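Report on the following structure.
One chain of protein is taken out of this complex; the other chains stay put.
Presenting chain A:
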């Protein structure tokens, strides 16, 4: 027992000696298992950003060091690996997680150990934690504007909300259903359909979408189908002859990376809503893509929205650390609100008191080469809402970690905590 304790102590001092030389940044993305398809890229982006910062002279006079762990698409393992990063490797901040369930799994760890997590993926909202910074889109930065676009530009009157059966699609569809009904869409003009993870036989669903869409009213599909199941879904659509001009599909989880595995010719015209597309024509984006391709030594490598979120998140963290003069989480959490950094689409994103950021909303149509053509975008940046204004349970809630120090302040009862 004593021996073990001694070993621990010596380990800790060695750790501390090392920590004096570098500032550590944790990267918590699955490199194996189902989610590796999406998350491996984000690990590469983080390594590139750290390398770039070091070339600029590091941070607070020290070099940055990325600590990469592999939670293997296993949700409980996410929590263990997060704990390992924070308590063992003493990282100053962690960039990671993809699925909502992995985020929920690591939340208690970050709260308990009081560390910082940057979460880069579009998600269902209804959450705001002191230790987490949400650099992906909240529903009002993706889903709602997409529906508005379809209603206005494509004159859509009938809606299919199709999703994979888990928390993100369920919550998003609940918000969308409430929103559509508030806009006067009748219940019979909304069809909601859920499928299991990795669903591969889409014949029945596509046939029922076709039937639903043949009523004479313009129909669109709002898809929250999770990454992997999309390929067979789009293949079936193409085979059954559902064209974007007849029934457009707007997807919230299909980006450049996902399209890389599909023959996109039959999909031309289907839509996706994001806050970034690789095809966006700005000098910042051009420079980023050049760096990225050079770093990965792959001229065909694509970039996507969660990558941009990490770029923004990392730059914000760097600025906040410089402002606070330390990497101590409490100081950084206070310093980061209000920090502004340029995003890759030509605007300047700001960290808000609710720990979400401002982003532009872009609607893109799939092109033949697997890229997106931006057909519409918001004039200004949209501030992310932690709590949806369209759900009964959450419309009175606000999150403010600057003045109220609360993630779920009820504006009616004037109390923190629901």
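Definition applied: contacts are C-beta pairs under 8 Å (C-beta built on N, C-alpha and C of every residue); 3 or more make two chains touch, one makes a residue touch a chain; residues count from 1.
We adopt the following convention: contacts and distances are computed from a predicted model.
A.B. asks: The complex lacks one chain in this depiction; which UniProt name from "Cytochrome c-type biogenesis protein CcmF", "Dihydroxyacetone kinase DhaL subunit", "Urea ABC transporter permease subunit UrtB" or "Succinate dehydrogenase / fumarate reductase iron-sulfur subunit" does that chain carry?
C.D. replies: Of "Cytochrome c-type biogenesis protein CcmF", "Dihydroxyacetone kinase DhaL subunit", "Urea ABC transporter permease subunit UrtB" or "Succinate dehydrogenase / fumarate reductase iron-sulfur subunit", the absent chain's UniProt record names it "Urea ABC transporter permease subunit UrtB".
A.B. asks: Which of these, A:182, A:215 or A:402, touches the one chain of the complex that we don't see?
C.D. replies: The one listed residue touching the chain not shown is A:215.
A.B. asks: Just one of A:51, A:263, A:322 or A:380 touches the chain that is missing; which is it?
C.D. replies: Touches the omitted chain: A:263.
A.B. asks: For chain A, enumerate the residues touching the unshown chain of the complex.
C.D. replies: Residues of chain A in contact with the hidden chain: 31-34, 36-37, 40, 153-154, 165, 193-196, 198-201, 203-205, 207-208, 210-211, 214-216, 228, 231-232, 235-236, 238-241, 244-246, 248, 257-258, 260-263, 269, 271, 365, 368, 373, 375.
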